[in-house]
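Just passing along the structure, written as structure tokens.
Every protein chain of the complex appears in place save one, which is left out.
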Amino acid sequence: MTTLKSETFPIVTSDDVVKVRQAARMWAAELKFSLVDQTKFVTATSELARNTLEHGGGGLMTAEVVENGLRKGIRLTFTDSGPGIANIELALKDGYSTGGGMGLGLSGSKRLVNEFYINSELGRGTVVTIIRWK
Amino acid sequence: MAAFPEIVRAHETAILSGWMSDMSASTRRKDLINDSDLQAQATELLKLFTEASQSSGDVQSDAFAATRSFLKEIAKTRMETGFSAAETSMFVLSMKQAVFNALRDALKSNPSELISEIWTAGTVIDRLAMLTVDTAVGFREQTIARQQEDMLELSTPVVKLWEGVLALPLIGTLDSARTQVVMESLLSAIVETNSQVAIIDITGVPTVDTLVAQHLIKTITAARLMGADCYLSGIRPAIAQTIVHLGIDLTDIQTKAKLSDAFSLALTRMGKSVVALKQAAASTPRVKEV
Partner (left out) sequence: MDRIPILKMGDCLLVTIQVDMHDELAMSLQEDLTAQIAKYASRGVLIDISSLEIVDSFIGRMLANIAAMSRVLDAQTVLTGMQPAVAITLVELGMSLPGIRTALNVERGMALLQEFIGDDTEE
């Protein structure tokens, strides 16, 4: 897999969540994703960015345009050094919420993208990576 | 480094004329390209090939970048014009005999060097031909994909049954891609026609599996989220059995065995009913506001 373009965005305020959504929209539009795919992708971005801000205490998102053979896609990596997630499997179950409604954020986002990876360590932080292919 | 580039350059004219005449009638396609254009392309290719070969034998290297893009260009143009992939690559391959003739004349006295140069030059030309075929086939695949998309759109017609009532009669097997397109066209149609009820009729669908059922359920849920009612009709007994077997839950969804019943329900839902005209000779019922 090769990376064709890369940019990092801070996620520190709720305005950043809006900016990150708009960036995701722009990148998806540039790659000519269909309208529905754009919407799914930007919605997943919004969910994960908000998680990073609210549960991770802030962090950043790295956006990359990637190419795998003939396919092009966008990979987003959300990183925070927050408290981490105790039970990832539980967090990925629909409707699970640790109050404040993390409910559908993770499990829902997973369904909106093609590839979804999550790595979390208690006390160290969380990294969530998603890829949506064209 | 190989000696053939120099030899080829020195014999350029001879090679070109040999190449032109070697292009056998079947792949020559005089109907699609005229002599002077063909000559120009051959000259350009020979020049690029010779230049690149002076510094490298690897067609994927930077030295061959200009050759590669030239070949991609002519492959694309030829496919657009109507050449087959084979005809397109024969253009490149037919330069071999002429090149070998030139090599043979120049290296007659040194058979082992001759063989080595023929091998090297031949390999490069073969690889260039493969590249050309690759581009040509890739172009075909793109065209086919585009046509498939068009067919997909044409085969999911949304029909207006009455003011405010849409029907989507599905025919044939449903796969994941088709069901997505179906979903999107129905939902856009609902907005465009300002419809209150949409009926998805699956009379013409032979089998329904879990994935298809899930997609249908999602479509119906989405339509309802948007503010329109959505019914499922045309469920044949066999499909009803499959649905139960697969454990698919349709309790939230309004279903009807027949499209006509679903249409009747839609009218009722909108506060309308069909009544006979109160005239002795009346034969056509009119739809009247209740």
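Note that the chains are named A and B in the order they appear, and that numbering of residues resets to 1 at the start of each chain.
One rule holds for everything that comes next: contacts are C-beta pairs under 8 Å (C-beta built on N, C-alpha and C of every residue); 3 or more make two chains touch, one makes a residue touch a chain.
Given the structure is predicted, the values throughout are model-derived calculations rather than measurements.
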Interface partners of the hidden chain - shown chains only, full complex considered: A, B
Option from B:7, B:228 or B:243 whose C-beta touches the chain left out: B:228
Absent-chain contact - pick from A:5, A:71, A:111 or A:124: A:111
Touching residues on subunit A - with respect to the absent chain: 14-15, 17-18, 21-22, 25, 35-36, 38-40, 42-43, 46-47, 50, 94-95, 101, 103-105, 107-109, 111-112
Hidden partner chain, residues of subunit B it touches: 183-184, 187-188, 190-191, 194-196, 218, 221-228
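Here is the rule we use: only the chains that are shown with their structure count from here on.
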Computed distance of Cα centres, subunit B from subunit A, in Å: 32
